[in-house]
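Omission of a single protein chain aside, the complex is shown with its protein chains in their original locations.
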Amino acid sequence: MANTVVLEVFRYDPDTQVARMQDFEVEYQDDWVVLDALNHIKDQIDGSLSHRWSCRMGVCGSCGMVVNGYPKLTCSAFIRDYLPGPIRVEPLANFEVERDLIVDFDMFLEKLQKVTPWLVRDEERPIEDGEHIQTPAQLAQYKQYTFCINCMLCYSACPVVSHEPDFLGPAALALGHRYNLDSRDQGKGLRLDEMLSSDGIWDCTFVGACSDVCPKHVDPAGAIQQAKVSGTMEYFKSFLMPTGSRK
Amino acid sequence: MSKSSRQALGARWWLMRRSYFLVFLRELTSIFIASYLVILLLLLAKVGGDAGSYESFRESLTFPGMLVFGVITLAFTLFHSITFINLIPRGMAIWRGEERVHPALIAGPGYVGLVVVVAIVLVAILR
Partner (left out) sequence: MIRSMGLFKHDIVIIGGGGAGLRAAIAVAEVDPNLDIAVVSKVYPMRSHTVAAEGGMAGVVKENDSFENHIYDTISGSDWLADQDAVEAFVKEAPGELIQLEHWGCPWSRRPDGKIAVRPFGGMKIARTWYAADKTGFHVLHALFQTSLKYDNIRRYDEWFAVELLEDDGRCQGVVAIEQRSGEIHGIAGKAVIVCTGGGGQVFQFTTNASIKTGDGMALAYRAGVALKDMEFVQYHPTGLPGTGILITEATRGEGGVLVNKNGRRYLQDYDLGEPLELTDPEHPQTRTMELGPRDRLSQAFVREEQDGNTLLGPHGTYVHLDIRHLGEKLIDARLPFVRELTINYAGVDPVNELIPVRPVVHYMMGGIDTDIEAATSMPGLYAAGECACVSINGANRLGSNSLTELLVFGKRAGRNAAEFSLKHDISDNGVLESQVKVVEDRIATLLNNENGGEERIAGIRDDMRTTMEAGAGIYRHEQSLRETCDRLVQLRDRYAGVKLDDTSRKHNTELRAALELDFLLEVAQSVAFSALARKESRGSHQRTDYPARNDDEYLKHSLAYHADGEPRIEYKDVVITGWPPADRVYGS
């Protein structure tokens, strides 16, 4: 006797702009994840179900959705943890839905661009001079904030993103912080202008849901609070030492 | 491109999960603390005024309603203090080599400080 579970899947038709829930009964295997069930539906039951996925191992960040009300990577959401079901699968919250479980990702890319998310140097080091020296301790300082896979579960969980659509958001701010902490970087001034702006770190009220849902333990909430502390100190420094350029 | 449907968390977001609700309560503490502050300020203002108005104000503070309010405010203040102290380590990254100093070593002094300050205030008031 086969094991079956019911999936309640969010459907959205961009042509008619109609949203609805559709139930599918899926025969599953014990080690399946929710993504396997979605693929089964698409392959065998209803080919019109549209969703994003790629690596199925939790590193590409494509398959983020809301499962039973909680943002998850569906490739890491095991069916056995949701039994007996039904399992409700919806697109990420706080994003425009383009179709079914596919949301508009461009919103994040616009915000990411604002935090100058690359290594800034006053002068490029010549290749012949080899690598910048960076000790393991220096690497440790920013390493955690490099783990972000851009899956957007944090944006889906954040009530501020929900109510303040221009808020830069957890992942973008954590990435800004990552570069600020990188010992090789000299672009803090550039980034802080954007991060300390009205849509930046000060919109965050430290709800902490972003860190709760982050599958990679980036702790963007921690990054933002740290940025608040260091941002404030930079601000006061620029008062007390007006001649020193902000680095 | 057609209009699309954004699933916002909505105005009742704080009811959606236990963790959200606790954060909401945490933020709510500010109302109680602010109200209590207003009462304290009124008390101070009355101290500078005539004796009769001060006396009647001080008596109103012993009404059952005010006592209940006081107890609730105390509970919220403690809740705020505990959550705040527990969260301090997240905002402070202190390193020893390649390891981050354990959060307890940062929160711990916070609690010690809280106890010390409360003790000082109590001693000052009760003396």
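Letters A and B mark the chains in the order given here, with residues in each chain numbered from 1 onward.
Heads up, the rule we're going with is that a residue touches a chain if its C-beta (ideal position, glycine included) is under 8 Å from a C-beta of that chain, and two chains touch if they have at least 3 such contacts.
Quick caveat: nothing in here was measured; it's all calculated off a predicted structure.
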- Query: Can you name the residues of chain A that touch the chain not displayed here?
  - Reply: 13-15, 31, 42-44, 46-48, 50-62, 76, 98-100, 102, 105-106, 109, 112-113, 117-119, 121, 124-125, 127, 130-136, 138-139, 142-143, 146, 149-150, 175, 179, 182, 184-185
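Everything that follows uses one rule, which is that only the chains that are shown with their structure count from here on.
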- How about chain B: which of its residues touch chain A in the complex? 2-10, 13-14, 16-17, 19-20, 23, 27, 87, 90-93, 95, 97-100
- Note on the structure: The chain A residues in contact with chain B across the complex are 12, 14-15, 17, 19, 66, 69-70, 90-98, 104, 136-137, 140-141, 159, 162-163, 205-209, 212, 219, 221-222, 225-226, 228-229
